[in-house]
Structures are given as structure tokens and as C-alpha cells.
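Presented below is the structure to which this report refers.
All protein chains but one are shown at their positions in the complex.
What follows is subunit A.
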Amino acid sequence: MIEKETTSTFNKSTGLPRKRFYRARAHSNPLSDSHFPVPLSPSQFDYSLHYPQLFPASSDDDNPKRIQFADIGCGFGGLLVALSTLFPDKLMIGMEIRDKVTEYVKERISALRTTNPSQYQNISVVRTNSMKYIPNYFEKGQLMKMFFLFPDPHFKEKNHRRRVISPHLLDEYAYTLAVGGIIYTITDVEELGEWMKGCLENHPMFEALTEEELENDPVVKLLTSATEEGQKVARNGGQTFQAIYRRIAPSL
């Protein structure tokens, strides 16, 4: 897949695509109409396109495996790359609205697959507006983990409804997550951190993980270290605010 690319957009020593060729506008408006294809329903999502080694297009025996982790607003894909080897038998997808950033992640994964044969087969990325189209990608209760790392803050009150965590969108995430599934959120913006925690705390289908559970979850440590945004915040010695909640059955 990468052969046809000119080598100049790739770093010669690492073989990875160079980020500066994939810079884009800092923020996207999630309200604007889509210019990208969306599967009409989860059954029409083409697994063989995204995970070709695990879903050979020609094979008859249908692999029943489904995506279980979703990184929403995955940016440059650092978390997916870290999770890929930590959970080699789970399928994961990044969802990103910016075209060029999505292209970057695609190239990054494809380069990793080339240099590490048989690894990184379980991660992929789609360009989509997660706020509109999550039900088109996942069935009810399909996901075990959802990640919202350093989402755009949308400070102005009038723009709060553009935030990826909101009371109404949590209904959709609760639908998509299996009971017991976990939603991970982190930000360096205190106000947004409080907002996300508040939304989760008030939602009848989520409960906070205990301190002990957080200690024992290897994924928690990745939240601050694995993504590009997380690393930037860490470099600048910034504070972070996380809210990690489990999907529970609604009480009747």
C-alpha cells in the first residue's frame, strides 16, 4: 500500500510518515455535513478492508470477531499503536473527523505492518463524525472500551453541545458499550474535566471505577503517555483530569 507513495513524506530512519505533511486545521466542526462514506449499518462495515490479514477477502469461513475498542477522536493514533501490542487479540478502531489526520494514521499503521510483519494487524482508522455515526459502526453492546483522550474543549457555553461527552451522547455510548465495558476520558482542561465527570456521574448507566480498579488497569497508565496530545501536556508539565466509568445495567 505504501510503495506508491513518494519517499519524501516518510522519515528515512523510522520509515514512518512525517507528521508535517498531514497537519490540518486544529479544530473541526462536528456539525457540518459529511463528505465521507458512512456504512448504512454495522453489518456493512468492511472488516476485510481494515484488517486484511485477519479477514482475508477470499476466505469462506467468516471470522465472527468484531471491533471491541474504539478511540474516539484518535488524532495521530498513538493510543491505538500502544494498545495494539498490549491486546493483540482485540480488534480496535480509531475514529477521526479530520481527513489529513486520518490519512496519517492509515499510513502509520500500514508502515508499522510492513516493518513488523504479523503485528499491528488488529488496529485501523476511519474518517467519520463520531457524534453522528457511531450506531452505523457498532451493534448494541459491541464495545468493551471507548476512549476520549484530550477531546476538543469547546469553551463557549453556546458550543457545549459540540462536546463529545454530553448527557445525550452518553445514551449512545451506553448503547454501544457492553455491560461491564469501560469509558476512559482525560483532558488537561480543568473545566472540561469537571464537565465530563459530571455527565458520567449523573448518567444512570455509568458508575465510577474504584481507586483499586484504576490501579490495576494497565490501560489507565497509557492515557497520559500514549497519545501525541498526552505527551505534549506531559512535556509542558500540565495537569490532567480523568474520569473513568463502567457501563452498568440501568436499575428498573
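One rule holds in what follows: a contact is a pair of C-beta atoms (placed from the backbone, for glycine too) under 8 Å apart; a residue touches a chain by one contact, two chains touch by 3 or more; residues count from 1.
Keep this in mind: contacts and distances are computed from a predicted model.
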Checklist line | Name of the absent chain as recorded in UniProt (options "E2 ubiquitin-conjugating enzyme", "Chromatin remodeling and histone acetyltransferase complexes subunit", "Phosphatidylinositol glycan anchor biosynthesis, class F" or "tRNA (guanine-N(7)-)-methyltransferase non-catalytic subunit") | finding: "tRNA (guanine-N(7)-)-methyltransferase non-catalytic subunit"
Item checked: Given A:Asp46, A:Asp171 or A:Glu207, the one touching the chain that is not displayed -> A:Asp171
Notebook entry, point to check: Which residue among A:Lys100, A:Lys140, A:His160 or A:Lys232 touches the omitted chain?
Noted result: A:Lys140
Next item on the list: Tell me where the left-out chain touches subunit A, residue by residue.
Entry: 29-35, 40-42, 131-132, 135-136, 140, 161, 167-172, 174-175, 203-205, 250
